[in-house]
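Structure provided below as structure tokens; questions to follow.
One protein chain omitted, others in place.
Coming up: subunit A.
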Amino acid sequence: MASGVKPRVKVPKKASVGETITIKTLISHKMESGQRKDDDGNIIPRSIINRFTADFNGQNVVDVTLEPAISTNPYFQFEAVVPESGEFKFTWYDDDGSVYDTSKKITVG
């Protein structure tokens, strides 16, 4: 069970029609690879965020599979041209079954 997991996103509140905006996302997570051993030589079980998605007004726009080689606190930045006012929803899926999500509204016009 990963502790101290907290999603963060940065989406502009407003955009003009046809404008390319930058979206930044970060989730604090230790991303334990499953390759490491503890002091006694036992393997530390894998515990990572394995999937990240972004939806806009219910429609999926980004869907990423994360692998164990991705380091602590995975950060994704991408660009978007937003067609209309609405809401972005970002979702992270944890190995332990936890799902973290957060939403941001954006006004276009």
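Here is the rule we go by: contacts are C-beta pairs under 8 Å (C-beta built on N, C-alpha and C of every residue); 3 or more make two chains touch, one makes a residue touch a chain; residues count from 1.
Here is the rule we go by: contacts and distances are computed from a predicted model.
Note on the omitted subunit: UniProt lists it as "SoxAX cytochrome complex subunit A", one of the names in "ABC transporter permease", "NADH-quinone oxidoreductase subunit K", "SoxAX cytochrome complex subunit A" or "Iron complex transport system ATP-binding protein". Interface note for the absent chain: among A:Ser71, A:Ser85 or A:Ser98, the touching residue is A:Ser71. Mapped onto subunit A, the interface with the missing chain covers residues 4, 6, 8, 10, 24, 26, 28, 71-73, 75.
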